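Shown here: the complex without one of its protein chains, the others still in place.
A, B, C and D are the chain letters, set down in written order, and residue numbers restart from 1 in every chain.
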Amino acid sequence: MPLGGVIFITIFVAIFGVVILFAASLFGTRKYDSVKFESYECGIPVQEKKDTKISVKFYLTAILFILFDIEIIFMYPWATTFRDFIKSGEGGYVFISMLVFLAIFIFGLFWEVKSKALEWE
Amino acid sequence: MSHQTLMAILILSPLVGFLINGFRYKKHSAELSGSIATGAAVISFIAALLMVIDLIGLPPEERKIIVHFFDWIAVDRLKISAGFTIDQISAIMVLVVTGVGSLIHLFSIGYMHHDKGVAKYFAYLNLFLFNMLLLVLGDNLLVMFVGWEGVGLCSYLLIGFWFTDKEKAAAGMKAFVTNRIGDAAFLLGMFVLFLTFGTLNFQEINHMVPTTSELTWLAPITLATLFLFIGATGKSAQIPLYVWLPDAMAGPTPVSALIHAATMVTAGVYMIIRLNPLFLAAPNTMAIIAGIGGLTAVMAASIGMTQWDIKKVLAYSTVSQLGYMFLACGVGAFGAALFHLMTHAFFKALMFLGSGSVIHAMHEEQDIRKMGGLRKYLPYTHLTFLIGWLAIIGVPPFAGFFSKDEILWQAFHSPRGHWALWAMGALGAVMTAFYMTRLMALTFWGKSRVPKETHPHESPWIMLLPLIVLAILSAVGGWVGIPHVISEILPGQPGNLLETWLEPVIKSVPGVAEGDPTQEWSLMGVSVTLAVISALLAYHFYVRDPSKPKKVAESLGKFYELVYNKYFVDEAYFGWIINPLVSLSKGIWYYIDVNFIDKTTYVVADLVRGGGQFVRGVQNGNIQQYAMYIGLGVVATMTYVLMR
Amino acid sequence: MPSSDLFLEVGLSHYLVLSAILFVAGMAGVLLRRNAIVILMSVELMLNAVNLSFVAFSHYMGQMDGQIMVFFVMTIAAAEVSVGLAILVSIFKRYKEVNIRFFEHLKG
Amino acid sequence: MTADVFLFWFLAIVTLAGGLTTIMITNPIYSALSLAFTMVGVSALFVTLNAYFLAGVQLIVYAGAVTVLFVMVLMMFDLKHEVTAFTRGKISGMVKSGIVAVLAGILVGSISLTTDIFSKSGAAPEAVIGGDTTKELGKVLFSKYIFGFEALGILLLMVAIGAVALARSKGGTHAKQ
Partner (left out) sequence: MGHDIFEITINAIKLIVCFLIIVQAVPVLVWAERRGSAFIQNRLGPNRIGPLGLLQLAADAVKFFFKEEFAPANAVKFLYYAAPIFALIPATVAFAAIPLGAPVQWNEHIFRLQGYEINVGIVFILAVSSLAPYSILMAGWGSGNKYALMGALRASAQVISYELALGLSIVGMIMTYGTFNLSEMIQAQQAPLSYSLLGFTLPLNFLPAWGIFYQPLGAILFFAASFAESNRLPFDLAEGEAELVAGFHVEYGGFKMLLFFIGEYGHMIVASALMVLFYFGGYVIPGIPMETLNQWALEHAPDANFASLLAGLITLVCFLVKVVVFLWIFIQVRWTLPRFRYDQLMDLGWKTMLPWALFNTILTATLIYVAHL
């Protein structure tokens, strides 16, 4: 049963990671001072606030990724069954319906490019 | 080609045209956009023609092409397929829609030549055609409803096409909102039908209708048909929901011709004809339909006599003619209704396009007081308009005569008819003759009142061609439905083609007796004579008199008395007949239309607002509280289901 | 179902009960949490629960339709999250607030 | 206890734990991570039901995309002051909890009451789809549900356009602290 194998290897790797991190922490030298615990910000004094300005682009990219990802996943069942459909004589129908879908996809992509949603800086 | 392919081409061709023009909505070339759109419409028309030819090839009882594309909705009992039907009824309709539609597309190329948003305009026009085809061809109420809503949307978009003008945008809004009221009722009707029959398919519903009529008011079929009829009054501009149509004239004139005269506004009539067995089973609804139809015919015609805007006159005329169609439906003469629908599509589209040509020539002037004598500037427009005029006032052998006469005869003769209905129809016909003649007289005849700075010019051939085609159709279109009494005296005795064609799909009213030919002849004679007299009267007043009184009074002092006397008669006519009639019309317009109907809607609006204020407390914006209500509802429903 | 079988044999009802509990948990999240993003997550949880029951029905009744529905539900869920989060981000950019109770001040 | 049964109970407990953590834990980031955990659990449950392809899609779409988006947005927001985690109002809180409890009772109760309809004896063994259902899924999707499929394509297009429009609405392109 592959599922059991997947679960097994997952747990195994996790335990392996925990054990090895724990073991490494036992062996390492320890010379702590307060500076060592500061965040590394290239040596300049650490700004206490994590005053990060993050471009909305990242999240926009993630949204577009989700939407296009689903469209791509829709193509997978089609890709596996396309030959079967051709054999059963429904190839043209499925082919055309996929072309329509792809046209929608392409239009979306084209629109996003044109609306500069994918421009960085 | 298989029917499936043909049907797909027929329906999708305007959609493709819409998409192409929609994507290039910023382009300005009227020729290119127009050719694409017109091409799409013509392809549709050819496909429709091929299908109808196939249909004619079938034996009469099996004349029905059903194309099923896919299952649209399948939830429990509700099974809706994206299926389309061409049968005898929709064949006529689809030919009218695509044929007249193509002509109007062609006309638009010339008419919209200088407009900036021409690609957008043609895109909307194609979208309208697509939706209209859904409406006409759909084999169940839901597909029809999609088209129904779609044409409403396109109507809104096109009325407000010049949306930078606030009034025009408002007119679009008015049309949309008024239509929504009807649409809501239509939906309710659909629900009732589904509850009753468990299906929304036309064929199945028409099969399942019981043979006995329902006599009570609250029975399901009566209720459903009433709701559907309210929906139809919205779309087809009948009392009390007709108010949007005159305002809808804010749109480009070809739009008025296509949507607000030939096709969309007839959707309500078409729906009733489609479901004719259902409506026949509800005599109460039928009575209401006939009454409303007759009333609308008279009232709109009387309003039409007072208007000065060329398109408004035509708009009220359209409302009035639609009233005729409903009158016909109401008395069970569905064939006559469809007949009149068809001829009306021809001559009213012709007149609208003609008025478009006039407006085009007059540089966007629509006031008929500033026209007159245009005959010499616009010879072809005048000629075609003349044919339209002859058709609408019912002069034999033009198209309008046959269809209108059929309706009047049926209103009198049918078991569901009544002499009062006939009287209303005849009165409407008289008034129609009067105001149409008045329109002709003020626009084309008499002395020119055109301001000096305008130089009217005849329209280009691309606009004249549709006019000529439609004029021919208006002239001969009625010959497919010549009544028996007339055909008997004609050489060759042509049969009533339309009646034979529609016979398998139109149920007749139970208890129809054989008509008395003498009676039919005399009624026909009365109505035609009255109409001609009325037309002559209008001609007299508006062409002869306005110039004569002053000239005669000034130059011929001695004969003044005589002339005065002659004019005294005329003045008396004016004072006693026309002015009271005009003020009565104005009164009806003012008190009933503006004060009563509009105010009623305001009261309803106030009630709704008051209720809203009251309920508003619950809606406090706390989304989680809303979710809680939903949860409560779910728990309650589930408990109920489990306890049952 | 006899209690001895409850733990030894797994059937449709096991999956359905699991799905129901997950669904109700998600509903509790929607009703009780204050953070709008967490509410969206709870909605996802509910959708997942429904998906689970769809697949379970599909498996035990031998029909594919359930799985197709799951496919559709996933798509719609993704669309919903995209738009929902886009709205939340817009609000957050303006008001620095993700508390659901704050949102009631946004009514016009 | 066979391996299948063991796996079911293991996954059920794991998934439930993940789901409950999602709604109970006050830190939204942990909430999102445990949601991802739940998604993975549900995906594994799909595998026990032989819906291999759907399990993969569940991972790709939910765990790999939707929840990543949640995590990214939460990290972008960088919520300093923690929002009060739960509803405060006593009455509404009680009503809401009550609804949840009643609904849970009704659902579980009705499922266990109707269990004999669906139990092993009810469904014929051959009706249970065995083996690979992926191609089957494709075939049904592209014949019976082709309309829904195309409609979803358009939905996704609309959402893409809408999300971009929303994300670029007022407030500049940078989240300010």
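Just so it is clear, contacts are C-beta pairs under 8 Å (C-beta built on N, C-alpha and C of every residue); 3 or more make two chains touch, one makes a residue touch a chain.
What you see is a predicted model; the values in this text were computed from it and never measured.
K.L.:
Going by the stated contact criterion, tell me the shown chains that border the hidden chain.
P.N.:
Result: the unshown chain touches A, D.
K.L.:
Pick out which of D:Leu11, D:Ala36 or D:Leu49 touches the chain that's been left out of the picture.
P.N.:
Touches the omitted chain: D:Ala36.
K.L.:
In terms of residues, what is the contact footprint of the unshown chain on chain D?
P.N.:
3, 29, 33, 36, 40, 43, 52-53, 55-60, 63-65, 68, 71-72, 75-76, 132, 134
K.L.:
Need a quick check: the contact residues on chain A for the chain that isn't drawn.
P.N.:
2, 4-6, 8-10, 12-14, 16-18, 20-21, 23-25, 27-32, 36-42, 50-52, 54, 57-58, 61-62, 65, 68-69, 72-73, 75-76, 79-84, 86-87, 91-92, 95, 98-99, 102, 105-106, 109, 112-113, 118-121
Methods note: only the chains that are shown with their structure count from here on.
K.L.:
What's the distance between the Cα centroids of chain A and chain D, rounded to whole Å?
P.N.:
That pair's centroid distance is 18 Å.
K.L.:
If you average the CA atoms of chain A and of chain B, how many Å lie between those two points?
P.N.:
Whole-Å distance between the two chain centres: 58.
K.L.:
Report the inter-centroid distance (CA atoms only) between chain C and chain D in whole Å.
P.N.:
Centre separation, chain C to chain D: 5 Å.
K.L.:
Note the residues in chain D that touch 2 or more other chains, in rising order.
P.N.:
Residues 4, 57, 61, 65-66, 69, 73, 76, 87, 96, 99-100, 103, 107, 137, 141, 144, 146, 152, 156, 159-160, 163, 167, 175-176 of chain D touch two or more partner chains.
K.L.:
Touching at least two other chains at once: which residues of chain C meet that condition?
P.N.:
27, 31-32, 71, 74-75, 78-79, 81-82, 85-86, 89, 93
K.L.:
Over in the complex, which chain C residues touch chain A? Could you list them?
P.N.:
Going through chain C, the ones touching chain A are 71, 74-75, 78-79, 81-82, 85-86, 89, 93.
K.L.:
Spell out the residues on chain C that touch chain B in their complex, using ranges where they run on.
P.N.:
Within the complex, chain C contacts chain B at residues 27, 30-32, 39, 100-101, 103-107.
K.L.:
Would you pull the chain D residues touching chain B in the complex into a rising list?
P.N.:
Where chain D meets chain B, its residues are 87, 92, 95-96, 99-100, 102-103, 106-107, 110, 144, 146-147.
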